[in-house]
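With one protein chain withheld, the remaining protein chains of the complex are depicted in position.
When the chains are written out, they are named A, B, C and D in that same order, and each has its own residue count from 1.
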Amino acid sequence: MSELTSSHFLVLSAALFIIGMMGVLTRRNVLVIFMCVELMFNAVNVSFIGFAWEQNSLVGQTFALFIIAVAAAEAVVGLGIIMALSRRLDTVDIDKVRELRE
Amino acid sequence: MPVVELVRPEWGLIVPELILLGTIVVVLAGDLILPRRQHSALTWVALAGLALSLLSNLTIDWDAGQSTFNGMFKADYFSLFINIVVGLAGILSVMISSSYVEGAEEPGGLPLPEYLALLLFSILGTMLVGAAGDLLMIFLGIEMGSLAVYALTGFARRRTTSLEGALKYFLLGAFATAILIYGMAWTYGATGTTALDEIAARLRPVITGEGGIEASLLLALLLLAIGLGFKIAAVPFHMWTPDAYQGAPTPVSGYMSVVPKVAGFAAMARVLVQALGPLSDSWLTLIAILALATMVYGNVVAIAQRDVKRMLGYSSIGHTGYILVGLAAYSGMSADDRSVSSVLFYLFSYAFMNIGAFGVVTWLQARGLGVTLDDFRGLAARSPLAALAMTVFMLSLMGLPPLLGFYAKYYVILAAVQVGLIWLAVAVVVMSAVSAFFYLRVVAVMYFNEPVGDWKTQRTPLLGTGLALMAIGTLVFGLLSSPLLDLAQKWVQAFGVA
Amino acid sequence: MNWSAFISSYIFAFIVLNVMLGLMAYMTYIERKVMAAMQDRVGPNRTGPFGLLQPIADGVKLLAKEDIVPKNADRLVFLIAPLISFVLAPLSAAVIPFGGTITVFGYDVNLYVADINVAVLYVLALGGMGVYGIILGGYASGSRYSLLGALRSAAQVVSYELVLGLSLVGIFILSGSLSLVEILNAQQQPLTLFGGAIQIPNWYILSQPLGFVLFLIAAVAETNRAPFDLPEAETELIGGFHTEYSGFRFSFFFLAEYINMIVVSFMAATLFLGGIDGPIADGVWWLAAKAALFLLFYIWLRTTLPRFRYDQLMGLAWKVLLPLAVINVALTGLIRLWGLGLL
Amino acid sequence: MDGFPILSALTYVPLVGAAIIFFWPKASPQAARWVALGASLVSLALSLVMLAGFDTSASGMQFVERFEWLPALGVSYHFGVDGISVLLIVLSTLLTTIGIVASWSSIQHRVREYMITMLMLETGMLGVFVSLDLFLFYIFWEVMLIPMALLIGVWGSANRVYAAVKFFLYTLAGSLLMLVGIIALYQSYFEQTGIRTLDVLQLQQGNYGYTFQMWVFAAFFIAFAIKVPMWPFHTWLPDAHVEAPTAGSVLLAGVLLKMGGYGLLRFNLPLFPDAARDWAPVIIVLSVIGIIYGALVALVQPDLKKLVAYSSVSHMGFVTLGIFAFNAQGLYGAMIVMLSHGLVTSALFLCVGVIYDRGHTRLISRFGGLATNMPVYASFLGLFTFASLGLPGLSGFVGEFLSILGAFRAERAAGVIAFLVVIFSAWYMLWMYQRVAWQRAPGEPPDANDPEAKLAGDEPRPVMGGAEHGGDVVDPRTFRDVTWREAMTLAPLAVLTIWMGVYPQWFMNFLRTALELVAKPFGGIGF
């Protein structure tokens, strides 16, 4: 087992971020998209922690904490919207959410 | 255990924000305490709070360029201008909102206090972005602003289109936020700090040629630009805009066309110019191309729209393009550089004309009409004043002198020409001509067609006053733009204080 | 990497796992016996002396039962969900310090699996993840009762987890750490009163009485035990999320619940009662005794109190316990400042 | 007189009038008319006072008002007049007054708004002529656009919306190009001298590179060429003229078209002499094409207004031709053509308006024999027809002659061709006059004593042409002659036309010093 370096964090973070991004771009289920966004947030957290670890500073960790908090708030707002919409449309498929078209 | 440096904040510097926060608390408390039919009093509370917050800017010594909370919060001229723009936009938005929210335009009605609280939260967030001295503050401010606006977009929760717009706005907004903070992470990784001035200081060797640009910095730059591009609805990150504008309650559309955009541009100025200014060679071209694509797309697609809200949505994409031109004209922190000041001035004028345009749509809706072009038929015969106001807004958006929009565009073009971006200046001009097609159509329909549909008389004094204020502002502020422009130009002083 | 320490830790982990399972099995026996005694009955007494083989008989019976997968079920999730619950429950025990370091065959062996600096956070996180097993099981069953039970369970667990988390903040303020080992160590120094005339143990139950009560209530609710066993209320929900489960899969949920109970008891003992702290006997015994006290308390509750109504349950968490927990944090901070002379 | 800001006063008086009508919501249509007339008359009076006070011998700007407005940008509030603008200002105030009188009874629909629009238009027009700061100029230039478009779009005839939008877009496109030019100029001057200014006079001191001149010249030129309108930028003009109400056409032809020529003289020539010299051949060719094209198309127009409109294209060709001849004759000629065209074409539109009010059609074929029952009208029409085709002794002759002479000196072939076209203009104008005034009216049986009619057959002239208003055909023989009010609008124009034809020197006196300055970079001798 080799030493842990910041690049481990970064590679993990990049992988998570890209998985999340691909999810957002390719999936059709609103909830899945939303979860992928959350995954991206957490990937960013990993990055911040990794950099903070590398530089031995607290800034990155603080930032990550704030991201967690904001992500929670975001989840609440997002879930509220998704819930209200799915109760009206009875679907969570984003392709079926298309009343707003010319 | 690292030595924790204790923060001794200068409360005096955040008085405007504190007043706004207090207003929010009062509004929320009023929601709980007052009976429902007295809720309309909260409109006045909100207006008073906003006005007070705006006035309290006078108590701060802006010349000193002070900062507090360990440099997280800056009270400089840039933040002053943002405070002014956002405060005014807030007041105007509240004025055009109250009758709509209290009225029966939306199924099931809307709760006023929550509406006001969300609006004020969003304003507060945007003010924080303007005053941010750290990437963290920018992130928090943007999110505070955006989250409230997501909720406002879906505020008419009995109407599917409103929720749908909110959903799209939310999903893409959250996506953009993720990209943005990933960019911040990389910036932090590459420079070891998240303080804007510090970043700039550490990047300075790059311009003097003593250090190369790391790939990670470029990645950070790209991610930041994309993330903020989403927030300001720059092409190709604009997909949410038309749907959100069309779906949202009309006053919210007006609001969200201005204040979140202000937040986005303030963040862009803070991040790209103040922090990453030394890397301007790397981002200027990107911004210029974004600007061109954005204005061409927005204006061309707007031509085909029949729904006025949607049309204004696309046109706001176009305006984003114009404002980006101002940013693309950055050439270094010199007293002559008009890039950021033209952006600021544009945002100021955009607040008046665009909230005004949506205000007229709100005004029509209060009288039982819809939001399509056909509903504007013969408005001049029914209400010459409303038609006149709409004409003023449309022509101003088009950029016709002597209205405010012309000055805004003029300054942007001037900034572009000053750094030799003639092609962009020409593009702005050509697109202004293109935009005449759809703005003029509204005017033409109002004056040249006969009225159709039912019309119910309705008294909306606050809305009417708001519209009058905005119309007069659109007419007058252009002529008196000199002091405003001087104020905007002080961004150099603000960003230069390292 | 210190391989010998790693291996010894792992061996200890294996022991902990098995002890937990064994404890759980006999917990059911003890519960039945104690309840019977309280209700003036005999309890299991046929299998083996005093019915001591009853748990084994139960296990064999469950093992031999048919494993039914209902036709509406989401098959894969249905099969995995109990495993999630079962696996996560004993993992929490990994951070409980059962004692100091002892020497076995010349090797130093720590009587805890792992000392991680965010141990409490870890336990809370596992508790939160345990909800997945319940909610997935309920969702995958394809039955109304299951789903409703799962939803109730999830809502309940998250609500009380909040209280649980906040009730511990006072302890962190006092100990300055999130590590269970360090929290334990902080309780080892006795408090001296009246200039050393009286020495009392520095257990946090003394300095954190409110926190202790909150923790206790929240812990009971967190483990879905009576009087907070709404999710599995037989009379209302036919067992809730495990309505459709049978055979050994059903027993996994059962196992998980009891192991959680045991772990929470050990946690409570460590956090509030000084854990292994105690005179005369070896620390492990003290710990076991304290934990047993809590377990008996659980059983006592079950026999004594009727079940809450659901709105009462949620109201209690949000309207009473949560504000109290917050106030506890503020008060603790104030007292601590005073104690430090900073006020 | 000194110190009184007469230019600001005469510019803003109409605006004040508009504001009075606007903020007096209970004003009756009649009151609105009187307020508008009053405001325009005050403005006219002020402009005449200014004309009287104008020193024809002095060089440079007079009645200058100047103060800093947006110092950050170098924008100043700078008004002033020279010989070129002073005459155009009087023309504008005069024609606006006439326009308001002419719409007294023909406009019955939304009278208040109409009057507001007219007065705002006047302010815009006057502002364009008095501004000496490019920023200010541009503002007035655009301000003018909206009222004119509204005039066409709200009070025009059948196809008005199309015409209004077309007019607007054409002009807007041109002016936006000019905006880029203005900013480029500003920037270039700033780079040369370090001074931020948009003052025209100051910018003229700059020294601009050749390539720069060529481009910026083009930017300004296209804006003005659209306004002139010059072939091939003219297509908005026939639509706009045809659809506009009478007063709209009057102001469009009388004043707005002059702004193109004014802009060329004020900005293009002094600022970019090198570029002007090199662009001149192209422009001369385009002017000649425009002259021929306008005349030929006018010849075949069945519609009176279209005919006059295309004749404008032809006449305005003489303006650009004269300007880009760069000599005394050419420049004088251009200016005189502009003034004369302003008077004559406006008058012709008024004449068309008179019979349109009676017959509700503009088709030439629907009129005839007006000389019989409308003798006064026929005399006016005849006078202006002759003035338009360039009969010596009337205003049209002087200008066209001078500008052809100038062109002849500069570019012989162009002069020759342009001269030949005068024959065409005689043809279409006279033919029009013949048909409207002398020919048999539709439905009128032929005169038994007329040998030509016998040759053509004895049928009455058929009533033809698609009637615009529900097919109601009004017999032109029943038309009443001009009313006093109509005569009042035509008379001053007739007087001026004759005056200009007989004594052009009076007008040229005003122009001399100003045109000398314009011609200076081109070795302008011969004044």
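Here is the rule we go by: a contact is a pair of C-beta atoms (placed from the backbone, for glycine too) under 8 Å apart; a residue touches a chain by one contact, two chains touch by 3 or more.
By definition in this document, contacts and distances are computed from a predicted model.
Novice: Per UniProt, what's the omitted chain called: "Branched-chain amino acid ABC transporter permease", "Inner-membrane translocator", "NADH-quinone oxidoreductase subunit A" or "Thiamine pyrimidine synthase"?
Specialist: Protein name of the absent chain (UniProt record): "NADH-quinone oxidoreductase subunit A".
Novice: Considering the entire complex, write down the shown chains that touch the omitted one.
Specialist: A, B, C
Novice: From the list C:Ala154, C:Leu184, C:Ile205 or C:Leu287, pick the residue that touches the absent chain.
Specialist: In the full complex, the listed residue that touches the missing chain is C:Ala154.
Novice: On subunit B, what residues meet the omitted chain?
Specialist: Subunit B touches the chain not shown through residues 1, 4, 6-7, 25, 28, 31-32.
Novice: Residues on subunit A that touch the omitted chain in the whole complex?
Specialist: 4, 65, 68-69, 72-73, 75-76, 79-80, 83, 87
Novice: In the whole complex, what residues of subunit C lie against the chain that is missing from view?
Specialist: Spelled out for subunit C, the touching residues are 1-2, 5-6, 9-10, 13-14, 16-17, 62-72, 83, 86-87, 90-91, 94, 113-117, 121, 141-148, 151-152, 154-155, 158-159, 161-162, 165-166, 169-170, 172-173, 176-178, 238, 243-244, 247-249, 252, 310-311, 314-315, 318-319, 322-323, 326, 329-330, 333-334, 336-337, 340, 342-343.
Here is the rule we go by: only the chains that are shown with their structure count from here on.
Novice: Which whole number of Å gives the spacing of the CA centres of subunit B and subunit C?
Specialist: Inter-chain centre distance comes to 52 Å.
Novice: How many angstrom lie between the CA centroids of subunit A and subunit B, rounded to a whole number?
Specialist: Each chain reduced to its C-alpha mean, subunit A and subunit B end up 26 Å apart.
Novice: Going by the contact rule at the top, pick out the subunit B residues touching subunit D in the complex.
Specialist: Counting only subunit B, the residues touching subunit D are 380, 384, 391, 395, 400-402, 406, 410-411, 413-414, 417-418, 422, 425-426, 429-430, 432-433, 436-437, 440, 444, 447-448, 481-482, 485-486, 489.
Novice: Using the touch definition up top, name the residues of subunit A that touch subunit B in the complex.
Specialist: The touching residues are 10, 13, 17, 20-21, 24, 30, 33-34, 37, 40-41, 43-44, 47-48, 50-51, 54-55, 57-60, 62-63, 66-67, 70, 73-74, 77-78, 80-82, 84-85, 88-89, 94, 97-100, 102.
Novice: Where on subunit B does subunit A make contact in their complex?
Specialist: These residues of subunit B touch subunit A: 2, 135-136, 139-140, 143, 147, 150-151, 154, 157, 160-161, 163-168, 170-171, 174-175, 177-179, 181-182, 184-186, 188-189, 192-194, 242-243, 246-247, 304-307, 310.
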